[in-house]
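A protein chain is absent from this complex, but the other protein chains hold their places.
Note that the chains are named A, B and C in the order they appear, and that numbering of residues resets to 1 at the start of each chain.
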């Protein structure tokens, strides 16, 4: 590459979002991963803990302790792939040192401090940053993201739900009351912590709901779709665990308040995403599948109008790790650093 | 066994419901499988096409052509595990010869001929039998089943949906309008026909909706819950394909019309199924999983009251092949023949 | 049941072998589970930790602390489903109190104390019991099992390997040198402890070898096949992890030392297992599949003679949890208590 590279850091590499960032950064032409941190694995090479990285550019990078001063000496931007609470402290420290920060945790997603503290059952120690943080959904906030120093990277479920509902709410197609989001996620969404409930033999060959009726992504969805609709919204948001690694499919039930055909609805969806190629509004009659977006930034949207019940059913599929977390973080970082938004993210789905 | 055994036949053994019946009949103490038919496999032993049956009582049974006269000569009751249309002709022929029939197809489930012809896109050649056929859901129709000569064995999705909604509708807990059933099924539900869409590599590691918005089980659900509610009902019924072999989980969204707590709802559900041990109303806070009912007759029901949205969310899990098809067929046959309903069906779930 | 029931206990219920024993005992007509113990879950009902047991006979059994005196007061026989080292102490204490013991751990499988201490890297505190313990493989040791007070329940891999090799070695068909056992196991074999390496996302959609070249089941296999062959044996035993829950398939490579056809070999295998219906020698040309034995006591054996290489390839499939652990333990307990060996174990495979 003749262009200068931009040094970036990754705090927290032992979870699936950190792992996914290493995969994506291995194919990024402008960012160089100069720091990778983990308290538990420091001193090892990345390829020691992730043999799949052997022979790739970042495979030999040595993992260090997460130290803000050290990160500031070596990076222009840092990705935080650590749990909430830990993230807010680290973000503040890094911003203080002049770094740009993309936080993959939930700590800066909710604009209202009390809402955060109610749903996450803990105090927010950096409430002043809630105002400056930008919600990193590029289709909605690209301009603000370009100017941001702190990105609250969206949750995986909210990404699928908000992109699915955006054209319907913006165009006042549907009743803002009574919306049901029935969401299903692959098991990477449950994280890489060792628990009996996420063992292979406890997830394989079965299916279950979990977290009902108070999944923490609920207020995030309500906040963002409320802003689109221009009114406070309450939705029924319900989550299920799929025996697959990657992928979210949200089946969203709304009630049409206008007399619209499927073609009418489709035209407005296509229009809403005309300049956003990562959102693929599928042809009428085609429904999304999680594998069709596997490993990519695509959000595939399928539309169904049921005349019997007057419902518009919206199906929205993303890869929860790439589009729903690390890929979106990278897109945000691209925008913050003046790099083409698609750099490192021109990925075709792995099929099958 | 000192008691006389009852000779039964199975028409259609190459699909998953036929296969499941052979598994269940291998452990049945009163029924002897005297005839098994298949046009494509006739002449072979059962264990030739199903090596898992080698050494089991029915493994050496030779497959024959489906001939009503021959079946009548050897059986008292016949299970029909053939496609709809084929089933209605065979049922009529067997009833004519004095046999009892349990039909696992959809041909006699809809009480209204026109509804059948509209949803199944074909004429009904035996409409006179629609009146005498009994819908074989034991929890609702046990007395009629005991007296029946023709059982319309319920569909898999309807079994989970009707059992899930029954106490709520019978007790007028919920609005009869606006109900959404978001159902997910394992791949045995798609049948054993060779198609590209159901190949391992097309179903594994992915998730998708299908059949929206007009799955053929919709009128069956509406018919039965309408009878419970005492009014005509229209529901939004939507189906998804899980990358597992067995299991249906239906997530049913209703709106409470009474001021009820979760405990109130739970008490009425427990009461409704007090004398029906196959329906397990789980303790408040416990949600069903498809594996917990794997290979059994259990229908596990979990209940969630969401005060924010005033919704009662009902989760209903069954094994689509056992409770949702062949096991239920066997329970019906037990009742028709004066045998204990649980004979051959006292099965513990295969876990994990 | 008019016959008296026999009270049995289960020490260690939180692992997969303990879980499997609860499944099997739920369908056993002669044993009543009077004690179930677990240090971590004591005080709860079995159905609290295993909702799949709700409504089954043992679902309401309350879990207690593992106390030898209490067990002795309530049981005639106890199953030990705890880790090795813990098992040897408990076994000794229970035998002292006059109980019969079936130990599912490795503590009494190796007849030679030094071999145990070498492979398991720990001292053996009850070496006197090594002489009285009987290796619980019914096809080989049924008479001794009937008279035993302490059973060393075989390992899962050894069960498949020994049954696969027994007729070949007993009849001196193959070279005792150079045997390779390439074994593949489902993930229940790795246990129910929370570790990152056995999370769903680390096992799903992948395949790997592990434990090469010194898996601890090696000396157990060598001990038993050495006894069959009448000479000391050394084999290359290598294990792989399958992304399935249950099942072991061992592909065993031997070299024929006699001029035999496949039919010759098959005849001797059929003869060897003529009176052992759980071992199914498949017809020539049919190969075993793990699903064909799922949830059962069957060991399916397929035979291949490769004239090009003069090799006899033996394929042996079992369910690692049922035949390879808890089901075999139950068969042994049946024999020890004078109950029909097949009681509670007349199970048809769950297919598919």
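Following the convention adopted for this analysis, a contact is a pair of C-beta atoms (placed from the backbone, for glycine too) under 8 Å apart; a residue touches a chain by one contact, two chains touch by 3 or more.
All of these numbers come straight from a predicted model, not from anything done at the bench.
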{"item": "Of B:86, B:171 or B:204, the residue in touch with the unshown chain", "value": "B:204"}
{"item": "Touching the absent chain when the full complex is considered, from A:72, A:87, A:137 or A:282", "value": "A:282"}
{"item": "Residues in chain A touching the chain absent from view", "value": "16, 19-20, 23-24, 26-27, 50-56, 188, 204-205, 245-246, 277, 280, 282, 286, 289, 291-295, 298, 300, 346-352"}
{"item": "Where the missing chain touches chain C, by residue", "value": "178, 180, 182, 184, 201-202, 204-210, 212-213, 234-236, 238, 240, 242-245, 247, 249, 251, 253, 255, 287-291, 294, 302, 304-306, 308-309, 311, 313, 315, 352"}
{"item": "Chain not shown, touching residues in chain B", "value": "16, 187-188, 192-196, 198-205, 243-245"}
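We adopt the following convention: only the chains that are shown with their structure count from here on.
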{"item": "Interface composition of copies chain A and chain C: same or different, split at half", "value": "same"}
{"item": "Separation of chain A from chain B, taking each centre as the mean of its C-alpha atoms, in whole Å", "value": "40"}
{"item": "Euclidean distance of C-alpha centroids - chain A vs chain C, Å", "value": "45"}
{"item": "Touching two or more other chains - residues of chain C", "value": "16, 188, 204-205, 245"}
